[in-house]
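First, the structure itself, so that you have it in front of you.
A single protein chain has been removed from this complex, and every other one stays in its place.
Let's look at chain A:
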């Protein structure tokens, strides 16, 4: 499976991408919502997008709305990964089409649990 990690902080992109790669994902990164849209429009195919909320150029909520408006991208699972933790913000993101919401700070176990809920944790190889 392939994941798109969208965050203006490259530190956070590295942390999230590292956690996803440990779970068996391949990853691609974008520094804001517009860069991420450009990647998708150029034909990049991903199963999951992990999206920060506050970013320059295009924020995460706008990105979610734009992805959900395009039927070609309906199979992409969208997970917000953000410091925005007020109930109202979570409701807004889910109403816009995000499937899950992970609040920073998070542990790698928390990422795994959220992906498990979404059915996106790759099955372990039998020993």
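What we mean here is this: a residue touches a chain if its C-beta (ideal position, glycine included) is under 8 Å from a C-beta of that chain, and two chains touch if they have at least 3 such contacts; residues count from 1.
By definition in this document, contacts and distances are computed from a predicted model.
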Undisplayed chain, where the name is taken from the UniProt record, one of "[Citrate [pro-3S]-lyase] ligase", "Imidazole glycerol phosphate synthase subunit HisF", "Chemotaxis protein CheX" or "Dihydroorotate dehydrogenase B (NAD(+)), electron transfer subunit": "Chemotaxis protein CheX"
Touch criterion as defined above, residue of A:43, A:88 or A:119 at the omitted chain: A:88
Those residues of chain A which, in the complete complex, touch the missing chain: 8-12, 14-15, 18, 54, 56, 82-86, 88-89, 104-107
